[in-house]
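The structure appears below as structure tokens.
Complex shown without one protein chain; remaining protein chains in place.
So, chain A:
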Amino acid sequence: MSITARFWVSLVLSLPMLAEMIFHPFGWMLPGGEWTMLALTTVIMAVSAGPFLQSAWSSFKKHHSNMDTLVAIGTATAYFYSIYAMITHQAVFFESAAFVTTFVLLGQVFEERMRNNASSAVEKLVNLQAKEAEVLRDGQLVKVPLDEVVVGDLIRVKPGEKIAVDGIITDGQSSVDESMVTGESMPVEKKSGDRVIGSTINSNGTFTFRAEKIGRDTMLSQIVELVKKAQTSHAPIQKLTDKVSDIFVPVVLIIAILTFLVWYVFLGASVANALIFAVSVVVIACPCALGLATPTALMVGTGRSAKMGILIKNGEVLEAVNDVTTVVFDKTGTITMGKPEVTDVVGNHQQVLTVAASLESASEHPLAAAILVKATSDQLTVPAASDFKAIEGKGVQATVDGKQAFVGNDKLLIDYEIDASLKQQVQQLQDEAKTVVFVGFDHQVIGVIAIQDAPKPTSKEAIAALKSRGLKTVMLTGDNQRVARAIADQVGIDDVIADVLPGDKADHVKALQADGKVAFVGDGINDAPALTVADVGIAMGSGTDIAIESGGIVLVKNDLRDVDRALALSKKTFNRIKLNLFWAFVYNVLGIPVAAGVFFAIGLTLSPELAGLAMAFSSLSVVTSSVLLNKAKISTNVSSTTA
């Protein structure tokens, strides 16, 4: 039977006893009295608490004890004592056994729900792989399954196909979408002699390449391996609780027996009274509040953050956030839009853009897309071009409005002259790390269009907020130093690490970890290892599934300012967990001597019912404290959006 089902059984059967407890002072009695309680509790013990007993017993046989041991002994003692008490006509406390079971199962239901979100990132990565490849064998092109490809095979890739393995192009050219591996949104031009990465997508041309790395050696496999290792290497924080519970359980049992002996043998109490003290000890020591302290605060904290579009994956992340000293950002798609945009038009704005748009209207190139978007937003009427002709390696030419027109890169300048002032403007734009496109009409250059992947408008504010928290900000990028520095200065980032190879991001994060805990913010597949290696991985919601699964925190709204909000919320939640644990410990540690009758002389004792009530109350106070987290003020330095 599932934990959830066991929880519902024990909750429903506990409710009549809860009613009895609440309404008893007002003269209401549970029909059937103790016999009904016995029946209800017997079902709970058999169905809901049974597995605890079973697990406690098999642990016991192996000299181990755990939470289940305490729960089993606590509930079983309460249950069997109550039967004894029924026979001897003393007060029973069946409800303690029932409530303890219900509370513990509630905690486990929460826990199970959180753990079920365990990521399947690795499987998703593996699914990116091509299934087959068109390989040249005995002079014939044949389709073979991926695992039959060997190093040295010549493989042909047609437009739209996935590249099977890593290799070097021997013939042909094309542009390749490598965004799934590198996170780079711009397709990369590849020609003979260039390297291609397995699992990336060929866009427009056909080419042949020689397989260089296959199977476990491919870049994708390496990333898969990294993510796997990083995922399982998390040292779970439960180690401490485990240490405590390993000693806690036997120690509590010993204290309970000592309590009985002292009262019965040395102080001359009756068997029943001595047993009551011993049972009180076991009941109040039940680590219910301890068990609830973390999951309830997590539930509320993560629920509240989810409403704000911030998904926090687990408690370890919350804990790690507390000590973060450095925030590292990926550039493309994280700090910048990840979409190239037209930033400048030199020359007659309307004419330059119109001619360029008309030439690029049929193109799939991302720079063309940027130009078309600009033309549309400027509401230009773009005339249709005809007689398209590619100028090899330089651009494209066609007839627009009956005249020859062209767009292309700076290699066109071999054929066309431009004046000195335009030349200077072009150089300045390039210094600002912008890609420049030349536009020509009627056999002469009429202007240039500059295209850039601009920073998001919110990036600057987001970084400023983090800096005011005293955090160091760092940007990691594969771009060259000049482009990177230009962007970093625009948004106010402290340090830049440029020219980083996709596979090296995780290593850079590791290096930064030498100085303190690091949070990494990114969105591409190549960010996945860095996201897992970092103490706190923060994935942008617009990013790839893999990045989202590898991150400990996901920002659904894709708003960089949420990084600050996520940090603030995590800290608040974690502090609440600590507060809860403190109170739960206090209850247990102070409760045990009181239950054992140490303060009997001054009239302070706990009957098993009171111990049960105190236990329930400690759980309740912990849950209340968690629920209040919903109302707690979150201090951030960024302008608030609707929560």
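Structural remarks
Quick note on the criterion: contacts are C-beta pairs under 8 Å (C-beta built on N, C-alpha and C of every residue); 3 or more make two chains touch, one makes a residue touch a chain; residues count from 1.
By definition in this document, contacts and distances are computed from a predicted model.
Missing chain, UniProt protein name: "Copper-exporting ATPase", from among "Multisubunit potassium/proton antiporter PhaG subunit", "Acyl carrier protein", "Copper-exporting ATPase" or "3-isopropylmalate dehydratase large subunit".
Set against the missing chain, the residues A:Leu261, A:Leu501, A:Leu590 or A:Leu604 yield one that touches it, A:Leu261.
Of the options A:Met219, A:Leu253, A:Val396 or A:Ile577, the residue whose C-beta touches the omitted chain is A:Leu253. The chain not displayed touches chain A at residues 3, 51-52, 54-68, 108, 111-112, 115, 118, 225, 228-229, 231-233, 235-236, 238-239, 242, 245-246, 249-250, 253-254, 257-258, 260-261, 264-265.
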